[in-house]
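Below is one structure, written out as structure tokens; the observations come after it.
Note that one protein chain of the assembly has been removed; the remaining protein chains are unaltered in position.
As written, the chain order gives the labels A and B, with residue 1 at the start of each chain.
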């Protein structure tokens, strides 16, 4: 292991450094970060990284983690193959 | 036209809360459909090999998997209960239709009432090299060992001395795996002290006020550096220890699995005592979306004994709202509420009680 990486989003292989750098650049919400870097868009749909990103935002803005705006939740809660929709009734 | 499955009560999740809700509602006469993601219902109970606490009413003294079998049997014997395994709920829509995926088919269900009993997911922590092979969540280790009969490695560092960290350490020891240490960032052990004592007296150290600073290894975990934390949770320099382990197991807490509640537009609130965002609900576990109930870890992370009682309460309440068992439901509800207060009355339950008070208080949701 040459570089020590701290992974925040396992599905999309996104590091803590990357998240911190986006926050430094002014991205303010979990949704904004998701849109530029895909954190939370993998198979687990953000179950691993969501609150880790929330913690970083809370730290940066000096607010309680509960006040960090949650992303929008839409169906489906997990990735579904297109074939499932096509084959379903 | 797509076929839509009609049911009176749809229960999402076939764990301790969902199964208890199913048989309680079905006993009053309601027809119930349970969606279970796995091939077999029972949730986390099927992996629990230790004896449960509580009283006879919550099957105290029986082992978790035995309680799971009992709940599965109760549902199996009840003609009002249908269980769809290998089926995952995907969404709750404005018109009340719930979609699911089962046997690679997209399914639509139109229930009169919904009980969300999805449980919780494991939290992760950020530390250098936290993606090395050999780093597992505690739940994954339990699944490997107790469902598939595979040990994860030879020597384990357990992170977290809550009940899950302690219990999974014990199960690893029972499987012949060595535990190098259990570390806990908090100054005190979070889990039940009887679990801690039985592990400690078998020679495994429990180190409170300790954290992991990094994992290392080329292809997979070869070791971990841990260090002591001072009173303000800052690393104490010079306190680093190098532990040669091939497995690092994370038992750093659970988050309620509330995606479906968010989707259903339930009013949500972050309550740290309940381990995350949880839906605001009334005493009978109905959320702010009428006809949608919650039970178990999704409504606040707690022990399985309380999850079973909450399931029963939600099941009775949902059935009663459909006109079933109106004569006896109030009595059954009162019994369940009494059991819950009993389970939460001690020092261990104070955190949950504070959390629930917090949740009910002001109603000031932030999301």
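Assume a residue touches a chain if its C-beta (ideal position, glycine included) is under 8 Å from a C-beta of that chain, and two chains touch if they have at least 3 such contacts.
Basically, contacts and distances are computed from a predicted model.
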| item | value |
| --- | --- |
| Protein that the absent chain corresponds to, by UniProt name, given "4Fe-4S binding protein", "Molybdenum transport system permease", "Amino acid/amide ABC transporter membrane protein 1 (HAAT family)" or "Acyltransferase" | "4Fe-4S binding protein" |
| For the chain not depicted, the shown chains it touches | B |
| Contact with the hidden chain (one of B:77, B:197 or B:220) | B:197 |
| Candidate in contact with the missing chain, chosen from B:13, B:41 or B:54 | B:54 |
| Contacts of subunit B with the absent chain, listed as residue ranges | 50-56, 60-63, 66, 150-154, 173-178, 187-189, 192-206, 208, 305, 342-349 |
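Here is the rule we use: only the chains that are shown with their structure count from here on.
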| item | value |
| --- | --- |
| Approximate Å spacing (C-alpha centroids) for the pair subunit A, subunit B | 22 |
| Subunit A - residues contacting subunit B, complex | 1, 4-8, 10, 13, 16, 45, 47-49, 51-52, 64-67, 69-70, 73-78, 80-81, 83-85, 87-89 |
| Residues of subunit B that touch subunit A when the two form their complex | 2-3, 88-93, 99, 101, 104-107, 121, 123-132, 214, 216-218, 255, 257, 259-260, 262-263, 268-272, 276-277, 366-367 |
